[in-house]
Structure formats: structure tokens, C-alpha cells
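All protein chains of the complex are present and in place, except for one that has been dropped.
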Amino acid sequence: MRLRWCAAALLVGALFPASGCGKRGAGDEIPIGEYGSLTGTTATFGISTDNAVKMAFEEINAAGGVLGKKLKLYVEDDQSKPEEAATAATKLVNQNHVVALIGEVASSRSLAAAPIAQAAQIPMITPSSTNPRVTQVGDFIFRVCLIDPFQGAVMAKFAHDTLKLKKVAILVDVRNDYSVGLQTFFRQHFRELGGEVVAEQSYSEGDSDFHAQLTQIKAANPEGIYVPGYYTEVGTIARQARELGITVPLMGGDGWDSPKLWEIGGEALNGCYLSNHYSTDDPSPVVQKFVSEYKRRYNALPDALAALGYDAARILADAMTRAGSTDGAKVRDALAATKDFQGVTGLITINKDRNAIKPAVILKVENGKFHLVETIKPESVKI
Amino acid sequence: MALWAANGLLSGTLVPGVQISPYFLQVLCLAGINIILAVSLNLINGFTGQFSIGHAGFMAIGAYASAYVTVTFGDKIRAALAFLPQGGRDGALLLAGLAVGGALAAIAGFLVGVPSLRLRGDYLAIVTLGFGEIIRVFILNIDAVGGARGFTGISKLANFFWIYLFAAITILVVSRIVRSSFGRTLIAIREDEIAAEAMGVDTTRSKVISFIVSSALAGIAGGLFGHYLMYLHTNSFTFIKSIEIIIMIVIGGLGSITGSVLGAVLYIGLTEGLREFAQYRMVLFSFLLVVLMIVRPQGILGHREFLTLLPKRWRLGVDAPPAGG
Partner (left out) sequence: MSTFLQQLVNGLSLGSIYALIALGYTMVYGVLRLINFAHGDVYMLGAYAGYFLSRKLRGEEPSLLSALIVMAGSMVACAIAGMIIERFAYRPVRRASRLTLLITAIGVSLFIENGAQLVFGPDPKFFPSLAPHADFRLGHVRITSEQLTVIVVSVLLMLALRFFILKTRTGKAMRAVSFSLDAAKLMGISTDAIIAATFALGSALAAAAGVLIGMQIPKIDPLMGIIYGLKAFVAAVLGGIGNIPGAVLGGLLIGISEVMVVGYLSSTYRDAIAFGILILVLLLRPQGILGRVQKEKV
């Protein structure tokens, strides 16, 4: 009886197409995998990154490719869900036989996929995941952006020193590693600077009603509210906060960075601040060239996620060129040795923790645009 | 000969020289896990007639518990069993994890079953749905198993061999139960609970026992799931998952073990086959489900088993179960 079931299952299974196994990197193309949230609650993150990566690859291929071969991009959508990120990474590694992975923006999703890349000994570069744990998964995991201990401290410093706030409230997304991590570092640093956290409330990614939490926060009378979440909830939170009569500024991190933020939050966001990786206001020629080219292609201003995606793609290509090979271990070594790479988001040097040390910017939201208010260098903040 | 076959199964090449693509193998393994889920759910939904939509919750418990055991105690156990070859050590570790996962899931089944199984029909369905979600939210808040970021770093201990071994065990166990006198009690409860009670059957006790067995098997399926994908997230265990398992057994036929196997395989086959049309897939499935309920609610096989379709000589003593339901 047992054999019958196995046979039956196998027979049905035999109806599926079975794809052959190929060697990695064979042929005249270099397969690179990208996984991101092209749909779902944080869709703009994935789309921005994807746009920029494609732009970078097209430019590189037009200039001759890498090691004489063209870069071929395989993209998988993870629907803004961590378990899908794991599945997407597995598929890219096992089915498309990619030699490297680019992804993801959200730290939770990077954390889901990283072990798969590490186990397959394939280098993975996250363009924008800022939670420190991502690169701790293994020595094949890299990032080209700053990390949250720095980002949280930056906003704490800005809130305390520039905005002169003494009492703030925190509204954190407990389902989100990024948010939880960021508020931990913010809180720590803000207290060290002498500030006080008067209220702490939480919500979950996907919630749409924040009246209860905001009412409690309002009762504690804070001078500002730190909301280190993603743009979809932040916009709604801002709106409901204003409705309840909360007038103090909201502050947040790079998770706010999305063209949709203003659409959701509207005027409720005027006068709010966020920490970010770069600003389109930056006059440097590298930035402006990138901005105008992206605008030409996609008819939109590139957000920080696009800028970082662009840099990640280019650093990968550069590492492969330096390594002279697409072999995982060699590319990894080349990535680890990256020094002073001129990226759109600044000079990128990968340190021994496989993170990038870069300055952060503080942006102010005003009438649908982000304006550069301050640039904070890593040296000026004690982590 | 057996060793050769076992070696073949373990390394993923079923027939020497024919390399199966990793993707195809993955589909087969997921199908195997679905078989365990479907057959175990059928015990309680199909044979005992108790409509439970909380199966994913027990799967989650088994998955997380077994993963926790292998991740936390993995090194110690491996060291203790150093005298065994690599495969043996991994296997023993997996079995340890599954034992814990299945046991905890069984206990959960008991805790959920005792209060819930006093309810009937729709209410039971909703309560089990509620319990499933509560279990999921509970796990989501346990930081030690990863919380919202998910549980990473699980070793890949499950493979084709182990999955299908347990699938076979599940089928064996459930069919043994069903053909025993206890099984007839369950069918009696399904057909007319009040009459069964009147005939002296302790319906609550029987229902709870089948619930416990069903949950334990779901827990084992969960453990295999975690050790195959190497990653766990509570989003994989929402009530949508429970409903997917229900779709599998309904398609195949409630009350038919073969039907559950068929349903499980068909479901994963269609899911993977239609992967390009992923957005249309669920729309199609749900539409077909409604049509199926209108046109043929008993599913493909109804109450029949594969063997009952064959002439008497081949049936190995399996009779067509009593008609009705």
C-alpha cells in the first residue's frame, strides 16, 4: 500500500516539467538575482530599488558589461512578506543559478533571505536594510547603507540639539525589526543626551486605526513623536494624529522615504522630519547626474532606495571586475575590500562588519517635498 | 538493495543517473508535507465530521517547537551521537525535534479540543479558527523563536526520504484507525452524533482523541516543513493555510484517505503549475471550490478509497465504507 501512494504521487509529479541543472555562471551572461517588494504594503521600496538596479545594469551592459559578459537580471517579487522573500531567494539560487543576490530593502525580509544566500555561498548585497543583524548572518552578506545604531542616534541628536526637544513619545511598529531596532537606538541615545521618553506605544504593520495609541500619547504631552515605521502606516498615523489635535512634529527614519508618503499623509506631514541616506538637493555632480537620468527614464525623482539600489548594483559589478571572476568566494573578498567607491549616496567603504560607513541627512517634509536640513557625519555621533 | 535505494532517496536521485532538478524536488517535498496535513485533517473533518479550521495552528506549534529543539540542542545532541554517521546523526536530531513538535502539538490539540468539541458545526469551525489565530499571535510574540522577523538558521534536516516516510506513516496510522472499531465510532459520530450518544458512545472522548492524533500529525508536518525550508514565519500559518488544507480534502473527498492524498498532490501541482499566473490562481481555485460544492460536494472520490475501485481480489480487504453523509 505504501508503495502505491509513492508511485501515484511520483506519476502525477512526473507530469511537471523538470528543468535541467546547469552550472552557475556558464554561458555569456552573468545571472544576478534581485528580490524585492514589488507589490504589497511597501511596494514603492521594491519598485524604486528595481528601477535603479535595472538602470545601473543597462548602463553597465551598454559600456561592455562585466568581464566581457552581459549582466542578466532575474527579479522575484516577495510581496512585502518575509516568508516570500525566503522563497524568492531560494528560487533565484536554485532555479536561476544566480551568482549574486541584490536585496532587500526591509530588514526583516533581508534577514529571511540572507541565510539562504549564506548557505549557498553566494554574496548578497542589501541596498537599504539598516538593521545591524542582517550582515551578522554570515560573511557573504554585505550592505551599502548606514546602520540603525547610527541612524537612531542621528535623529536623537537632531531632536535634542537642533529641535531642542526634551520630551518625546515613541510609536513603534512591533512587527518590524527595522522599527524596533531603530527606536531602541534612538531611545538610548536620546536619554544619553539628557532627553526623556514620556510615552511609548506600539502598532503592527498593516494596522489602519491608531486612535487608541495616539490618544494615550497625547495625554503624556510630548514635544515630538518618533515614528520609525514604514510610509504606509506613518502617513495614516500623521493624519489621525492631527485629527486628534496633536500638533507637535513627527520624526522618523528612511522607512518614510516614498513618493506615496505625501499622498497618504498629506498636509499632516508638514513640518515633520526624517533621517535618510541622501537628498536630491545635494549639488554634487554625481548625484545630479543620477537624478536627471533617473528622472528621464522613469519620470520621477529617485528616492534614497533608488539611489542605494543603484550603488549596490554598481558596487557588485565593480567587485566582480576587481575579483576577475564571478566565483562566490572571490567576489565576496572583493566586496569586503571595497574602499572609497564613489556612489550616489557618498563615498562607500565596506568595513570589517561588512557595513558601509556614511553620513546621514535630515530632511524636512514640506508641501510634498523633502528638503535637506542638516547633514550629520559619522564622526560627530558617538555610537 | 535497500541500502542503495535509501541512499538514492537521501541524496535526491531516485534513479541513479537521473538528476532531479532542485525545484522539482522541492515541489515533491512540499506535496509530501501537504499529504500529511491533508490526511491528518481528514481524520477529524472527514471521518469524525468535526469541522476544524485551526489545523495551521497545530502545524505552527510543531514547526516552531521542533525547530527550537534542533537549533538550541542541535550541537549537544550531535556531539552525543558522534558514533553515528552524518546521516544518522541528522536523522536522530530530526526525530528528536519531530517528537517534541508532535507531542506539543498533541497537547495543544487536547487543550483546544476539550472545550471546543462540545460545540457543533459552524460554532466549532469558528472557535477552531479563533484558536488557530490565537496560537499564531502567541508565537508571533515569542522573541526566542524570532517573533516578527521569523525563525532563521534551521538546519535542513528534512528531505524527500523523511518526508515521504512520515507521509506513509500518516496514511498507515489514519487508515488503521479508520478501519478499527474506534474508527467506526468516529464514523458513527459523523453520521449522527445524537444517535451515537444515545447508543452509549462517549462522543466527547472519541472526538478529543481523534483531534489529538490529528494535531500531533499536523505538528510533525510542521516540523518537517521547518526543517525543509530552513526558515519559519508565522505568516505561513494563518487561517488561509488552514483553508488551503480544507480545500485539499474537500476536492479529494472528505472521508477518503486516497482522496486527501489526491487533493494534496493536485493542489500543489496546480499551485506550482500555475505559478506564472499566480494572481489568477486563487481566483480560479476559489471559483472551482464553489462550483465543486454546487455540483459535486462529495469531492472527487467521495467516501471511496483507491482500492475500492479495483475488483475484489486486489482490495487487500478494504471494503467500501458505509454509504451516507
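Lettered A and B in written order, each chain numbered from 1.
Quick note on the criterion: contacts are C-beta pairs under 8 Å (C-beta built on N, C-alpha and C of every residue); 3 or more make two chains touch, one makes a residue touch a chain.
Computed from a predicted model, the values in this text were never measured in an experiment.
Screening A:Ser48, A:Thr90, A:Ser110 or A:Thr232 against the full complex identifies A:Thr232 as the residue touching the chain left out. For the options A:Asn61, A:Ser128, A:Asn176 or A:Gln201, the residue in contact with the chain missing from this view is A:Gln201. Which of A:Ala219, A:Ala300 or A:Leu347 touches the hidden chain is settled by the complete complex: it is A:Ala219. Residues of chain B that touch the chain left out of view are 49, 51, 115-116, 119, 121-123, 125-127, 129-131, 133-134, 137-138, 140-141, 194, 243, 246, 250, 254, 279-280, 282-283, 285-287, 289-290, 293-294, 297.
What chain A contributes to its contact with the hidden chain is residues 39-41, 43, 79, 174, 201-204, 207-209, 211-213, 215-216, 218-219, 232, 236, 239-240, 243-245, 263-264.
Assume only the chains that are shown with their structure count from here on.
On the side of chain B, the complex with chain A involves touching residues 14, 19-24, 26-28, 31-32, 35, 140, 148-150, 152-153, 164, 167-168, 171-172, 175, 229-231, 233, 235-236, 261, 265-266, 269, 272-273, 306-307, 316. For chain A in complex with chain B, the residues that touch the partner chain are 1-2, 4-6, 8-10, 12-13, 15-16, 18-21, 81-83, 86-87, 90-91, 94-95, 107-108, 111-112, 114-116, 119, 137, 174-177.
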